[in-house]
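Only a single protein chain was left out; the remaining protein chains are all shown in position.
Coming up: subunit A.
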Amino acid sequence: MERPRIVVTGGTGFLGSEIVKALVAAKRFEVTAVDINPPALGTETFSQVRYVRASVLDAENLSKVFIEAQPAIVVHTVGVYPLGAARYTTKGKKTVFEINVEGTRNVLDAAKECGAKGLVYTSSVAVLFDELDRDFRHVDESWSTGRATLTYGQSKTIAENLVLSANVSDFLTCSLRSAPIFGPNDISVIPTIHGLINRGESPWIVGDGTNLIDFVYLSNVADAHVLAVANLLNSGTAAGEAIFITNGEPIAFRNLCVAIWKEFDHFPRFEFTIPKSLAWWLGYGSEWLSWATGSEGTFSRGAVKEATRTCYASIAKARRVLGYEPKVSLPDGLRTSCQHYKKKLNGQKRDESHRLD
């Protein structure tokens, strides 16, 4: 029997490359990785995978690539996430919407046009959690979306609605709402938290430090995507569904930070608690300061809210519908990712010292 062909958009990216790896490991699929970039230096590539360069914003080219690849299922992972202060402002909103929303529309069109049977979309818990004024305790998929206040969450919501409303009997779609992903080559979670050490911000605790937050390890999300692909090809019970994917181990945000710093042998020498309300005003002041000096600070009201609120989801549906089980535990995943980041940092240092010579 012929093996089902799978196209992975963003197939050389952080998550996409991991999904490609997991699909190859499953040994049941023919994989085409579509990305705007070729595989980065030093990342794993596979001889049996076709790598094709195309942008999701170039509808015409994308369609050509898809028709050529004739995928049974398209896995759409392309998305942009505004890092740092930009997350809480409307700066770059246009680009984010273009890639996350228009990009998704193009991929959907191209997938339908080439006769694919379905599409798995990488959504985000942000469709719910980007409503900053609310706590989310053990929420499930029956919570309605559409109240996100941040650019990222808004764009992901629109895209997710596009994907799920495209679900019809001969084109099955499902949306995997991933928690923030960490892993080797991660540019967001671990580097951001690690960055606090050098800025001397590690001793400060905002709020009481007991608020729980969800994360997910890279290979676990990749597994979930493979399970979703298999589901759409077989029973199709995931069709039209949005599903939370996390590590199922909500953790106090402060403790996660401390655990990451620990991997880099940093222990805050003292701890100082700032009450939430004071922190909010400090964040406000810091925003003004950044504005006045034209620099970019990390401290803002949004960041304060995000650091002090509770948001985690239930993965009961993922377990039930997809048979998902996070294989790599949070502690194991963190260790691997931090080791990797440490090596990368050491490599950079070495490069710099060479340059000084």
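One rule holds for everything that comes next: contacts are C-beta pairs under 8 Å (C-beta built on N, C-alpha and C of every residue); 3 or more make two chains touch, one makes a residue touch a chain; residues count from 1.
In this text, contacts and distances are computed from a predicted model.
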Per UniProt, the name of the complex member that is left out, chosen from "Squalene synthase", "RNA-splicing ligase RtcB homolog", "Vacuolar protein-sorting-associated protein 25" or "Ubiquitin-fold modifier-conjugating enzyme 1": "Squalene synthase"
Contacting the left-out chain in the complete assembly, out of A:Asn37, A:Thr149 or A:Asn255: A:Asn255
Absent-chain contact - pick from A:Leu132, A:Leu164 or A:Ile197: A:Leu164
Contact residue for the chain not shown (choose from A:Gly115, A:Pro331 or A:Gly347): A:Pro331
Hidden partner interface residues of subunit A, rising order: 134-139, 142-147, 157, 161, 164-168, 209-210, 212, 240, 242, 249-252, 255-256, 258-259, 261-262, 267-268, 312, 314, 330-331, 334
